[in-house]
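The structure under discussion appears below in the form of structure tokens.
Every protein chain except one is present and positioned as in the full complex.
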Amino acid sequence: MSMSTLAIALVISVVGTLVAGLVAFWPDPRAHRASNILLAVSAACGAIVGILIATGDGLLLVLPEALYPAAADGSAHVWPLFYGMVFGLDRFSAIFYSLMSVVTLLVAIYAIPYYEDHAETYSKPGANALTALFVLGMQGVLLSTNIFGFMTFWEIISVTSFFLIMAGGSIASRKAGFLFLIVTHLGAGAIMSGLFLLSGGALLSDFSVIALITPELPQATLYAALVLLLFGFGSKAGLVPFHVWLPEAYSEAPVPVSALMSGAGVNLTVYGFLRVLLFMLPGVPMWFVLTVVILGVISAMVGVLYAVLERDVKRLLAYASIETMGLIFAMIGVGLLAGQEGSTDLTQAALYAALFMVAAHALFMSGLFLASGIMIATVHSRRLEAMGGLAKRLPLFSGAVCVLALSAALMPPFAPFMAEWSFLQAVVGALTEATPMLKVALAVIMAAVGFVAGLALFAMVKLYAIGFLANPRSDEAAAAIEPKPIFMLPVVVLAALGLLLGLFSPLVLNRIGAVDLAPADLDMQVLATGGGELAPLTLFLVMAGILLALFLLRRLLSDVTFERNYQTWDCGQPTTPRMEYTATAFSAPIRYFFRFFLRAQKVVTSTPLTPNNPWVASRTMSLLVSQVWYDRLYAPIGSGLTRLSGLVGRLQNGSVQFYISLILLALLVTLIVAL
Amino acid sequence: MMTTFTSSEVTTISLAVSFLLCAFLGSGKFRLGQIVRYYALQSLFLAGLLISLAAYGDKHLYLSALGVIIFKVILIPAIISTNAKRSSASGRLTSFVRPAPSYFVSGGTLLLAVLAGMSIAPALQETDLILTVTAFAAMFLGGAMMAVRRDLYSQIIGFFTLENGIAILAAATLGAIPLLAEIGIFLTITIGALLMSVLSRRLKELYAVEDTGELRELVD
Amino acid sequence: MPFILVLILASGAVTAYLPLSERRIRDLGVVVAAVSSVLAVYIALPAFGVFVGEQSLVTGPTGVFGPGSLWYLDSLAAMMLSLIALISLSSAVISHRYLAHEFREKIVSLTDIRHYYSMVPLFVASMYVATLSNNVGLLWIALEATTLSTTLLVAFYRKRSAIEAAWKYVLLCSLGISLGLVGVLLITYAAGQNGANSSLLLSTFRDIVAAGGVNTDLIKWAFVFLFIGIGTKVGFVPMHAWLPDAHSKTPSPVSALLSGTLLNVAFVSLLRFRQVTDMALMDDGAWTGKFFLVFGCLSIVVPALIMVIQKNYKRLLAYSSIEHMGLMAFAIGLGPAGIIPAVMHLPGHALLKSSLFVGAGEIFLTYKTTDSAPVTDVWKRLPKTAVLFLLTLLMLLAVPPSAVFVSEMIMVGFGLRDYLLPTLLVVVALTVVFVAMLRHIYTMFFSAPTVNTVLTNGAVEKWNVTHVVMTIQLIAAAVLGIFYLTPKGLEIMVGIAQSLNSGLL
Partner (left out) sequence: MNPIVLTIIQIVVVLLIAPLSVGLTRFFKARFQGRHGAVPWLPYLTYATMLKKENVISSSGSWMLRATPYAVLGSALFLALVLPLVATGGVLAASSNFIVVAAVLALGSAFLVMGGLDTGSAFGGMGSSREMTIVSLLEPTIILTFAAFALATGSSAVDGMIAGSQMAGELLITAPYLSLSLLALMLVALAENARYPVDDEATHLELTMVREAMILDYSGPYLAMMEYAAALKFTVFALLVANFAMPTPLIMTSSTLLEVLLAIGATFVKLGVVMFAVALLESTIAKMRFYRVQEFLTGAFFMALTGLALALLSQLL
């Protein structure tokens, strides 16, 4: 595929998204389908280009040059717009581009039936146009190679997602929208300031140019820039102290939007963070790396703990997203830490494991959000308590969701496990000859990853089991029917992709450059790092083989084929669906074991039914999970700001004499100070 | 009209001192009629000062003295008093500070003005110190009057005392401003006076408001 | 040439008192505004040559009208002229519909309309003079004339709060401007000290000061008085108290003019004086830069905080004007190169802010109050105005395609290089403003309709002239934003900035 055809395909994908946004406003009722199909097609183009460049050996696509063959005197064709800015896709950004395009493709397909079913809450043209703009913003961020382009499209993303979150129109979505707006706008300001600090205030300097400037930057500006960038990217990724907006925003946004934001939007923060750290900065100070590791680990733990407690499907997934992002940032931190301490192969393995985890996260998280959309649509409520019994009624759909849930819980044959495996194996391998400080850090990291993996399994099993199994706990769940195939397609495809990515992870990793994580000489079947190997395909074949053998053996040994259905054993007391274990009950032990941190208040009120017999009483139990971060960190800042502005507001107290004396005072003070 | 050249400094200083005296006394009075009359007297002394300066300075000062007499001695006091009478505004003026201490406040501002005058004196080489001090004194007195007084009319008079101070400063430093600018400034000041008195009359007639204390509705 | 312009506008003012019907006066008002705008742009054309690139970017110290003339026109003045022309024309067109609506509902009488159509041309004329005048005395008179001509407009609605706002406006601005007069006198005296020249021409000041040997601490005294005096007109924070009252009480077309052009005219005249001071102090704007930096930061942070608890949507827009003036001053304070983002910011803010005030006027006509509480469910009742208002607001809050985004990014870029902490403070304040304004407008637009909003019997809002004007100015700001990105655009903006500091890159 020559460069110009690739460039044309890339331009088609970008222009297609823009046109999709415009088509959304077409008065014709078919505009909704047309806009989404167009978006899907352009995303498909983008995916193909992305994959080709990512797996191509060192291909670098620079847009204006690739489109027009260089002019005779070799001066590249300068685009009149954007100060002759250059847009391009190198191998690193191509990985994210292809990921984002795949997720957009599937979400666009999913959006067609979704918005038609929810026509009364969301205005279709508005939602489609904003989604198209959102995707355009993401494409722009990945394509732009200088600060101005990066920040312009970053701002487009935050504004469009702000409006998308509020599309629902409810009070809660408005509150979530504004909380989102505050954090992302501050984050965007921080990123802009950080980048400007690095580039010495030059607006249009290319990232490669900045890489030349940064080595001589004075220590103070470098540190200030690093802190600002960590805050900027960390807050958008949902690292702990700034994560409070994420569950609100993801649960209030319409399902396709939250799938897009968690599947593709969050990856941009990792892209930006790595683009700055790996491509722009010569080296990173030790304290910064340690903060990244600690922040990552804490976010993972907090995210997983709240995911275990959560009873609202979308909030549970949002916390799961925080947990995975925490893991990714921890992996990046460990990679950088190893780089500092000199064990180079751990650096490469950890960074590529983080990249692979980002890819896996994009697939399973968007899949789970799309699936949660279907679950909520069937039950008309986001509470896990109202679901149940869906597996019996929607077998194929629940199969796909089971696959997605297991891959989210880092279970073997799926992609996230491969990323976690290569990271942990690299850590174990590096333990032997690491410096003492690194040894301690790696030991703590291993314990943390184990802890998080365990509780992630707990959360995902809870999500799947309480959501799908046992008897339906509401009549909508009882009346559930298999969703339309077009709804099911994206979920099933994402589940299958997760499995395929897992099985062929050595091939994929080798193609995107992790050469010694998946060495070519083992014909790209084996992940080998830190002294351990894992052949995902053979592992899968062994497991499948065992299951098959068991199936045959069972058929052989017991010729009992007839299954007699009978009600569950209930020691004589007929059981009702209300007696089943709900999400709250299922997570009770964890809530008890971590009560010092979670501080969940459980209130049980019992009202005696008959006056004379106190034992016969109806008990209601309510659980309030206090948002530690919100009450301790965000509420005080909010009230402080309003108090301060009340104070300043008194400046305008209405008396003319006060204003006159203000002016004269200003005059006197300036005279004294200035002269 | 003393034309003796030698004693011109003496006359300008005496006129400046008497100008300052009127301004100082005016700042203590609490009847509308009185402060308007003191303002007119003060402008008269200003005109005299200009004439004495013109004696050995620039010939245009005569014209500006004439302008001062027409506009500041006759026209502005007339506008203010007719407007006050037509809207039957009560002559009594109100202030944050009772009459006795208000002299104390004016004394303080005079001291501040002397300080300011002294500090700027080295920069203004030629102009003699007395004139700059009187200019700053008039400005600060006007400013203090605007800040301390509560009722509408005394704020107008305070503003015009400040205006007189600036006129003295202009005369002291620049001698004569080109005619076009001089007339322009006089016109704008009179229109200013007209507008302020129209507003205070409207406030008095429509809402019986004389005291800016009641004008405190626009608050954040 | 500028005399003719002033003459036309003065005649417009006079004709307002002719015995014509109310409709004729309004039509005449629009005609006068149209003619004066065309003439103003025609006057500015020679300096426009700059944009077409024939002449050298800087029209030299003498400006288009030659050395000794009363007027001075360079690319900055040309930009200001065209801005005033555009916004005064749009304001006239809007007031044609606005006053017709008010007259029909018996809120304003015929004499009020006569007053209106006599004051507005005078106000526009004084702004033109203030932009063009080379003579310092004339500049001062023009600034004072703008205050006097708008006082009656502030007191247009016979309500008590309007007259209170007018009283404060005229008192505070006259006090400020007279302090400015002290500064003008001192600077003329300083310039005239060695050679006994009595000309009040800014261009001659520049030559004398450039020659050197001027008494610098007198210039410093003069600049302090000038900064505080004209700063009151621009609305920097400690002297801003009159601005929210005045801008929220005037009828919306006038407050569009006030916020859109008057603040900018005062700011430009302050910059003219600053140029003379910088030349005298020969320190490349370091000493004066401190003023702009400190007052700029104050003027961003204080309005940002007050906007959080603001209850009145027109006052919200007025505080946003103070904040944007603060932003421009902050940009200037960042050093000689800071003039470029300030000059880029000026047209963007003027276009967007006047369009927002026009939109606010439209909301005022339907809801009859400027308090935000009773104004609800605007999205459904006034769909066209709401969409345009929201888009313009987003553009004002620096969302990418707008000119304000480009200027703010350059500003932060320069700011971070040498003033890290103030710039971070400004970025945080910008976020507070972003959220406060959007939440305020969002609750107004999307809240559930309360009982009194069902005034008109559900009549769907028709496409009227306000929307045309808002769309034009919205598109203009977006095109300006894109224009800044092209190399030609940047080159022209640097050209305009050079008219303030010829030593620029």
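Just so it is clear, A, B and C label the chains in written order, and each chain counts residues from 1 on its own.
Rule of thumb we're sticking to: contacts are C-beta pairs under 8 Å (C-beta built on N, C-alpha and C of every residue); 3 or more make two chains touch, one makes a residue touch a chain.
Since this is a predicted model, take the numbers as computed values, not measurements.
The chain not displayed here makes contact, within the full complex, with A. Listed residues A:L278, A:A588 or A:V625: the one in touch with the omitted chain is A:A588.
From the options A:V102, A:A391 or A:V493, the residue with contact to the unseen chain in the full assembly is A:A391. Within the set A:L406, A:A477, A:V508 or A:L598, the residue that contacts the chain not displayed is A:L406. Contact with the chain that does not appear here is found for just one residue of A:A447, A:A479 or A:L609, A:A447. Residues touching the missing chain, restricted to chain A, are 389, 391-392, 395, 398-399, 402, 406, 409-412, 417, 420-421, 424-425, 428-429, 431-432, 436, 439, 443, 446-451, 453-455, 457-458, 461-462, 464-466, 468-471, 530-535, 538-539, 542-543, 546-547, 549-551, 554, 557-558, 560, 562-570, 575, 577, 579-581, 585-590, 592-593 (touch as defined at the top).
The rule is short, and it goes like this: only the chains that are shown with their structure count from here on.
The most centrally placed chain, judged by C-alpha centroids, is C.
For this pair, chain A with chain C, the centres built from the Cα atoms lie 45 Å apart. Shown for chain B are the residues that touch two or more other chains, namely 143, 146, 155, 212, 215, 217-218, 220. Multi-chain contact residues of chain C (touching two or more other chains) are listed as 167-168, 171, 175, 217, 221, 244, 306, 309. Of all the residues in chain B, the ones that touch chain A in their complex are 96, 116, 119, 143, 146-150, 155, 212-213, 215-220. Within the complex, the chain C residues that touch chain A are 167-168, 171-172, 175-176, 179, 217, 220-221, 224-225, 227-228, 232, 238-239, 241-242, 244, 287, 290-291, 302, 305-309, 394, 398-400, 405, 409-410, 412-414, 416-417, 420, 423-424, 427-428, 430-432, 434-435, 438-439, 442, 446, 482, 485-487, 490.
Every residue of chain B that touches chain C in the complex is listed here, in rising order: 120, 122-125, 139, 143, 146, 152, 155, 159, 162-163, 166, 169-170, 173-178, 180-181, 184-185, 188, 191-192, 195-196, 199-200, 202-203, 206-207, 209, 212, 215, 217-218, 220.
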